[in-house]
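All protein chains but one are shown at their positions in the complex.
Right after this comes chain A.
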Amino acid sequence: MEGLPAGSLRLSRITKKMGEFQLRDISLEVFPGEYFVILGPTGAGKTVLLEVIAGMHAADAGEIWLGEENITAWPPEKRRFGFVYQDYALFPHLNARENIVFGLKNRKLSPGEINRELEAVVSLLGITHLLGRLPYTLSGGEQQRVALARALVMKPGVLLLDEPLSALDPCTKETLQQELKRLHRLTGAMIIHVTHDFDEALYLGDRIGVLMGGSLLQVGSPEEIFTRPRGEAVARFVGAENIYHSEIILHGGRKYVSLGGALLQVETDLTGRAGFSVRPEHVLVSSSPQPENCLPGKVLAVYPRGLLTRVIIDAGERLVALVVAREDRGVSLVPGSTIYSIIPPAAINVFYPPP
């Protein structure tokens, strides 16, 4: 499709207070053709941020640029960013077809052209059979497709998706997740997608920005956010359950952190007081002591979870390990038994604690 954005979308120091939500000093650049996911818990201000980008609310401070253009003062009807809400917000008095062509009618297109545009987007989304139906007769997944078609038919420079998959059942959700990826590939649109679902973010995002408490805490590749969360809040949110604080100890040219009395070698440029996190699936367990980065401990509790087993260990501090049940190297996973936990240096993510 034509109509691709000429330049990137840049938010510069955006601040907005709205009721209980507050966006603090958000700066962000999203590139043409990029699928950018804003990840954050409920109440982080994700929707407000999206609405500020769309122009529905004016920012209290800061600027928004699209390519070479300062669009901070542009109203939404001038920005024309595609927008899809969690509940789809289809016009209830119009059928699917009328919903989709709603915006086209402003562009002085001939009926033939309108039909061509409609045809293209409708076949892209596979909703030809739904065109005559009123929104309330459509399932969530169908409404979602119509809402996407309504936004895409305008060939927006930026497509904003506000929790587009959250209201769907797991099966429909998975299908539409793939659909979004496909649509992104086919249209090359710049997409900013807001979600609280980490798996969704991992699957869809070229990059992820973590928004918590109105602040953008970290922006990076999914891999980076997953394994290298920069701070306790992000680490906790992405499921790195083992989070500790320690002094970074320099010894023999290597750096160590202490955990429950033992020293663990780490790979980091940081010095001084720091925090560190370890994902449960990166903790290995053994029945005998190992030479490197090994912590003795006692099994506190064991929760089988199909192929994986969740083990709670007392290693001086509480440590959670997620081990493959059949590869437990002869370890007896029984509460009370002695166990050795191995945490490779690469699995330890060191970050500065908040000031």
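Here, contacts are C-beta pairs under 8 Å (C-beta built on N, C-alpha and C of every residue); 3 or more make two chains touch, one makes a residue touch a chain; residues count from 1.
As a convention for this text, contacts and distances are computed from a predicted model.
Colleague: Missing chain's UniProt protein name, "Germination protein, Ger(X)C family", "Molybdenum transport system permease", "2-oxoacid:acceptor oxidoreductase subunit alpha" or "ATP-grasp domain-containing protein"?
Modeller: This omitted chain is identified in its UniProt record as "Molybdenum transport system permease".
Colleague: In the full complex, which of A:34, A:51 or A:200 touches the chain missing from this view?
Modeller: A:51
Colleague: Out of A:43, A:75, A:132 or A:353, which is the one that touches the chain we can't see?
Modeller: Answering carefully, the residue with contact to the hidden chain is A:75.
Colleague: What is the set of chain A residues that contact the non-displayed chain in the whole complex?
Modeller: Touching the missing chain: residues 51, 54-56, 75-77, 79-83, 85, 87, 89, 91-93, 102-103, 106-107, 134-136, 150-151, 154, 156.
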